[in-house]
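A single protein chain has been omitted from the complex, and every remaining protein chain is retained in its original position.
For clarity, chains are labelled A and B in written order, and residue numbers in each chain start from 1.
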Amino acid sequence: MRRLTQHALFWPALTLLLLLVASSVFNPSFLSLAWRDGHLFGSVIDILNRAAPLMVVSLGMTLVIAVRGLDISVGAVVAIAAAVAALMIGGNFNASGEVASKYPLWLALGAALAIAAACGLWNGLLVVKAGMQPIVATLILMVAGRGIAQLLTGGQIITVYYTPFFKLGNGFLLGLPVALWIAALLFAALHLLLSRTALGLFIRSIGGNPEAARVAGVRSSAITLCVYTFCGFAAGIAGLIISSNVKSADANNAGQLLELDAILAVTLGGTALTGGRFTLAGTVLGALIIQTLTSMIYSLGVPPEVNLVVKAALVFAVMLLQSPEFRALITGLARRGAAPP
Amino acid sequence: MISRRLLPLTITIALFIAMAAFGAIRYDGFLSPQVFLNLLIDNAFLCVVAIGMTFVILTGGIDLSVGAVIALTTMIAASLLDAGWNPYAAMAFVLVFGALFGALQGFLIQRFNLAPFIVTLAGMFLARGCCYLISTESIPINDSTFAVIAQARIPVGFGASLTIGAVIALVVVAVAMRIAHSTEFGRTVYAIGGGESSARLMGLSVARTKIGVYLLSGLFAALGGIVMTFYMLSGYSLHAVGLELDAIAAVVIGGTLLAGGVGYIAGTLFGVLILGIIQTLLAFDGNLSSWWTKIVVGALLLLFCLLQRLFEGHTRKKT
Partner (left out) sequence: MSTVEPEIVLRARDIARAFPGVQALAGVELSLRAGEVHALMGQNGAGKSTLIKVLTGVYSPDAGTIELSGKIISPESPIHAQELGLSAVHQESHLLPNLSVAENICAGRYPRRPWTRGGGIDWRETHKRARELLAGLGIDLDVTQLAGGLPAALQQLATVARAVATDARVLILDEPTSSLDADEVQALFALIRRLRDKGVAILFVTHFLDQVYEICDRMTVLRNGKFVGEYPCAKLDARGLVAAMVGREVANAERTVTQAPADAVAKPPVLAAKDLSRRGHLKPMDIELRAGEVLGLAGLLGSGRTELARLLFALDERDSGEISIDGQVADLRGPADALELGLGFCPEDRKHSGIVAELSVRENIALALQARMGLRKFLKFSEQCALAEKLVAALGVKTASIETPIGQLSGGNQQKAIIARWLATHPRVLILDEPTRGIDVAAKQELMREVLALAQGGTAVLFISAEIEEVVRVSDRIMVLRDRSKAGELPRGSDEDAVYAMIASNSAA
């Protein structure tokens, strides 16, 4: 039992389970699945689909946090990627009345992802080469990035009419949402990369003690750069999913507050904000917790904005539980309660 | 030596003057006293909040909750007035509330050694969420006292005038300069930024001061909220979204080191004025869209952060 509770994924998994149970109590049809229009249908599928962009961003954020970093620009990068893709696809009715993409779809998606990765690289350069604190370095892109996205779209919401693009955020593959497949694929690829190569060891050593890792010959700068670039890339994927889902790009609101949700998902999953220890699976659970909570609040008919208060309570709870001082206080109180002097 | 200490501040002021000169040459009517006073009037709440943020950043911390606290204070103030409270009692209430909110965050940061970033992030969620709990709609303020204060103009000569909000901002700047320079609390703020463990070994009251700066930041955010209600005459959950970023930007552009320990209140005032003048320049131009503000602010942030790295590199080499 003790070993179970000490497993890194125990608490996030338990939280998610409790939330699912609570949801199905409030809404008896919550767990039911149906096969409709050639794919699975139900609240759970809906949650998985909606959580996909957050999962993707959070996976990137996990690695950044693992190397003692932070990327608060992901929301702005989402907006940039969405804007680039929407502008390049657009969609005009051609002579025969069909909707065509301005540029080939692959080129548009590739360009959006490349620009997103370049944003990540920029953050990484500021952190590694200029030696800025991560929160400051990424603050710059967080502020300027949204401006750039608005500049690209001219402050307008760019609507996309080209239907193949909608697959990303609305389509289904083998009965499951395409977005979920993308998130799963990314997770699997990362997991393989971290467990089958030395990358995991390097990242943990950089996060654990950056100076020691450097002295041991780990190419910390290169790895940190890659991690930030990947985080930008992941934000780009999320941007594509999100804009595909709403069939438009809104530079003002796409990815708004996403950085905070991503950090929250990473923290809820059990990754230490101080770097070193990290868990990808925990992050996925964290993202699911956030989305389940949101869906539950919606289904309860409470104004969705209340979500923020609940999230705040969650963050307070998780960070207090992670704090050694708080644990010492609690165990101290418990001991005093158990054995009166 | 002195000049080196004042160099970042000098750069900030020089930048402001350069931008003002640019505007004066480029656009007719830019060089009028009222244009410059409007910088302060339009950004009075930002100024008040940024001053509070300066203390937090000087200790090496950060407060992301200020924007949300402003929104919450406008909401509380508006609904209290709606419920028929005396306007001054309502103001006093939100000030106490803001101070307590900040102190609570400070307590969590200090007592449980939590990252200021994450605590104040949660505080931001909480404050914003509480706004929605009060109402998702904007609450208009019809109180006559507030209306009078909002309308009031204080002539300062040359046909120019200031609002009460701007005067409050100036008073806050003066008080904050005094606190930073001549009180034990202010000096301990700098000491913590210079090295928290050393400050503790020196026997300085680190714990109290750390809680104190977040209290101050919460208090000033609430005061900023009051100033904003004078400006907007409403309480709304979506007031001051992202204001914390503007405040941080103003502090950094004002020459305060984000690592803590170095910076001046006067610098923050000029940081706010620079943010204001960017918008004014764009408004005078007329052809440039508002998002250029964000891009320019981002570029300035980059510039000042790089400058800071340069200074840090210098001092480290010297020791």
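A few remarks follow.
Note that in this section a contact is a pair of C-beta atoms (placed from the backbone, for glycine too) under 8 Å apart; a residue touches a chain by one contact, two chains touch by 3 or more.
Given the structure is predicted, the values throughout are model-derived calculations rather than measurements.
Screening A:S24, A:Q133, A:T163 or A:N209 for touch with the missing chain picks out A:N209.
Listed residues A:L107, A:L185 or A:L201: the one in touch with the omitted chain is A:L201. Between the chain not shown and the residues B:L170, B:L204 or B:V241, the one that touches is B:L204. Residues of chain A in touch with the missing chain: 196-199, 201-202, 204-205, 208-209, 211-219, 276-277. One chain is missing from the display, and on chain B it is touched by residues 1, 5, 178, 181-184, 187-188, 190-191, 193-195, 197-199, 201-205, 261-262, 315, 317-319.
We adopt the following convention: only the chains that are shown with their structure count from here on.
If you average the CA atoms of chain A and of chain B, the two centres end up 30 Å from each other. On the chain A side of its complex with chain B, the touching residues are 70, 126, 130-133, 135-137, 139-148, 150-151, 154-155, 260, 263, 267, 273, 303, 305-313, 315-316, 319-320, 323-326, 329. Chain contact summary for the complex, chain B toward chain A: residues 62, 108, 111-115, 117-119, 121-126, 128-133, 136, 237, 245, 248-249, 252, 258-259, 289-295, 297-299, 301-302, 305-306, 309.
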